[in-house]
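With one protein chain withheld, the remaining protein chains of the complex are depicted in position.
Which chain is which? They are A, B, C and D, in the order written, and residues in each are numbered from 1.
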Amino acid sequence: MQQTFGLAAHKLGCQRGGRTIFRDLSFELAPGQALLVSGPNGAGKTSLLRQIAGLLPLAAGELHLEGASPDHALPELCHYVGHLNAVKPSLSVGENLQFWSTFLGGAGADVRNALAAFGLAPLADLHAGLLSAGQKRRLALSRLVAAPRPIWLLDEPQTSLDAASLELLDAAIGAHLASGGIAVVASHTPLKSKFAHKLALGKERVR
Amino acid sequence: MQQTFGLAAHKLGCQRGGRTIFRDLSFELAPGQALLVSGPNGAGKTSLLRQIAGLLPLAAGELHLEGASPDHALPELCHYVGHLNAVKPSLSVGENLQFWSTFLGGAGADVRNALAAFGLAPLADLHAGLLSAGQKRRLALSRLVAAPRPIWLLDEPQTSLDAASLELLDAAIGAHLASGGIAVVASHTPLKSKFAHKLALGKERVR
Amino acid sequence: MREALALLARDLKLAWREGGAIGVALGFYLVVIAITPLGLGPDLNLLARIAPGMLWVALLLAALLSAGRLFENDYEDGSLDVLTTGALPLAAVAAVKCLAHWLTTGVPLALLAPVLGLLLNLPLEAMPWLVLSMLAGTPAVSFVAGIGASLTLGLRRSGLLLALLVLPLYVPVLIFGVAAASAAITGPASPWPPFLMLCALSLAAIVLAPIAAAAALRTALR
Amino acid sequence: MREALALLARDLKLAWREGGAIGVALGFYLVVIAITPLGLGPDLNLLARIAPGMLWVALLLAALLSAGRLFENDYEDGSLDVLTTGALPLAAVAAVKCLAHWLTTGVPLALLAPVLGLLLNLPLEAMPWLVLSMLAGTPAVSFVAGIGASLTLGLRRSGLLLALLVLPLYVPVLIFGVAAASAAITGPASPWPPFLMLCALSLAAIVLAPIAAAAALRTALR
Partner (left out) sequence: MISLANPTRFLELAARAIPWLAVAALLLIGIGLYLAFFVAPPDYQQGETVRIMFVHVPSAWLAMFGYVLIAIAALGTLIWRHPLADVAAKAAAPIGATFCFVALVTGSLWGKPMWGTYWVWDARLTSMLVLFLLYLGLIALWQAIEEPGRAGRAAAILALVGVVNIPIIKFSVDWWNTLHQPASIIRPGGPSIDPSMLAPLFVMAVGFTLLFVLLHLIAMRAEILRRRVRAMQQRQIEHAALVEA
């Protein structure tokens, strides 16, 4: 990990289609800390992650990076792994990851380790279209390792992962935090990795 | 629940793209019993469910319904809730369920209860496109209640459900079994409902 | 039966809601007809002469391209999986969806044709036959498109591939359709024979296409 | 830069893999040209006269319809979300994707045109100018299509809607393109002025379209 950052949110607000999803949301993450975002369906977990990734405008409040020179744009420091996997069925598993690695600014070398990190190495030459749900998910997660970035935004990363892969995921997150990275994870089911902060969204919202 | 059936599989085999996913798979489910299918990613859980639903041809073995008159086709007795939700973004939540209810042979009346059963009643008039991941999932699950069918095939039903919704799911499955129904559930994470049988796929397979 | 009606109702509703599919097909039709004279030059006699042909070709394209996603959406969001578990046979499902496509595309296009005919100064007396022939021919268009759509299900670029597969099959419809319309203009031949041929084609398509489509859908789903 | 090249390479690879998109566009072009005479009648002089127009219109359709899914696939599978987090500005991403579209569609179509010209017995001496004008004009086609594709992102039936939005924008390209080609046939006017106009249009599109497209993509993603 090159440089480490802190991430702070101050009184964030989120609106979608005119409805206020949440407001006055604040948190601070020092390097090496992780935030667990939980909450009922529709509480706004995905929305929050998309705001951090710069995909959704902030309705209120601000986000800022501590220890970042002005030329650092927040989204370019983030890995966003959403509900969708960003996997191309007609490319091989290896080609998929290779592309993302280069595009997200990783060194090509990392690809093999990244696949190995999620037990996909043996499937490297398989068409990604043939992967099962969990295998696709793991391919998406391997992006995290293939291109080192200080901030990870994970939206229900465990979706359809088997026990063994969960271990691998925890290991990856652990390593990332250890090296001074930051992780924001939206999840319903608990993860082993220790979270410095927990954020429970929308207790009061429509379930 | 109108009539109850037993479901028996004898030495099932599954092939996809020339590869044998599993073979010699057998189980018997009496009315009111449930089967939990577990196994690593790529073990063939989805494939098995699709075979029972008649979406995937049996490479070997046979499936049969006990207590069924010949004019009963297996797929028409099954509810299939797969990885995808079969939700139309441009229809309202209510319209979505209403359609499936009629199409799958339920009485229109059931719709409201079905929505309530998964805590969607307040969202009935919302465009389904605006639903969050878990809300969509719950809409898909509410099909189960909206049109009574003796056999439920659920592929990782818990995906992105919050704790409260998990309760509702367990309750629904329980009621279904109690009324003599059958359920085959593929899942990585445990469910409260008691399963008469467990099937662990592909211990040795590609992870 | 209830199932079939429910499905039909849903598809009509979706066609209406999702980006006003109908309006879009009509718009495409309009635009294609409108830009062609720009390509061909403004000579009115020339335009009048080729009008029926242009109108039919544009109609085929508009109908075909809107057919691209005939099953696609249901396939991508998993609805098709569930549709196969209904009491309605898959062939019937396919037929209903093609019917919905005809109602939302074929009919409006046929009814719009005369207006565009004016742009290409098609003689007025030709209009009735133009519309009639189109109403008679478009069912074949929609149902054959259904076969193509089911064959190209889930493939990328399916739109063009679909056209490539299906347009050659439209040759008879095109020929008889144009013949009927232009016979009404130029005579002396009566427009009836080609018109009846169109009806025959449509009937055949309505009967046979759903079967082929259903078979194709099954292979796409496994 | 590495990013841009990687993206370009990926898109070309996908275009190649996913249903041989290139071949399909060409096939579509061929089919449209092949069935039109069935509508218009076999008169060779007539066909020769409208040949440049036909070829251009068909090319516009082929290019446009293949542009339908320019961003669609990346949007549906979540790739677009990740593409925005790259170091490459979104406008550059859009530009690269349009460029890939031009390489995989515009260029092959332009090169195929003369062959189809034979079918419409376009005089041989017109061929070079036809191809040149098409090569000069198709970048504008691809990049403008990019705007349309981004605007219609995520809408159903986007293909037709796209055509509806974009075809009017193509009017200038169509007019100058046809002018260049037919000037070469009939004379006396020189084909140069329209040709240079085409180049100008393409340059403008290459500069401006990506910015508009990027803005549209942002709104589609929120």
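We take it that contacts are C-beta pairs under 8 Å (C-beta built on N, C-alpha and C of every residue); 3 or more make two chains touch, one makes a residue touch a chain.
Since this is a predicted model, take the numbers as computed values, not measurements.
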Of the chains that are displayed, which are in contact with the missing one across the whole complex? A, B, C, D
Out of A:Leu104, A:Leu123 or A:Ala146, which residue would touch the omitted chain in the full complex? A:Leu123
Have a look at C:Met134, C:Leu151 or C:Ala184 and name the one touching the chain we're not showing. C:Leu151
Residue in contact with the excluded chain [from C:Leu12, C:Ala48, C:Val131 or C:Val171]: C:Val171
Can you list, in ascending order, the chain C residues touching the missing chain? 147, 151-152, 155-157, 161, 164-165, 167-169, 171-172, 175-176, 179, 197, 201, 208, 212, 215-216, 219-220, 222
Residue numbers in chain B that touch the chain omitted from display: 17-19, 204-207
Those residues of chain A that touch the unshown chain are 90, 119, 121-123, 125-127, 129
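Heads up, the rule we're going with is that only the chains that are shown with their structure count from here on.
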Remotest chain, chain C as reference, centres from CA atoms: A
How many angstrom lie between the centres of chain A and chain C, each centre taken as the mean Cα position? 45
Centroid of chain A to centroid of chain D, CA atoms only: how many Å? 37
Quick check on chain B: which residues sit in contact with 2+ other chains? 83, 90
Sequence positions of chain C contacting 2 or more other chains: 14, 18, 73, 76, 156
If each chain is a dot and touching chains are joined, what shape do you get: line, ring, star, complete or other? ring
Contact pairs between chains, per stated definition: A-B, A-D, B-C, C-D
The answer for chain B against chain C in the complex is residues 50, 53-57, 75-76, 78-80, 82-88, 90-91, 95, 99-100, 102-105, 143
Report the residues of chain C in contact with chain B in the complex, numbered from low to high. 2-3, 6-7, 9-10, 13-14, 17-18, 73, 76-79, 81-88, 221-222
Under the touch definition given earlier, write down the residues of chain D that touch chain C in their complex. 14, 18-19, 21, 24-25, 27-28, 31-32, 35-36, 38-41, 46, 49-50, 52-54, 56-57, 60-62, 65-66, 68-69, 73, 76, 152, 155-161, 163-164, 167-168, 170-171, 174-175, 178
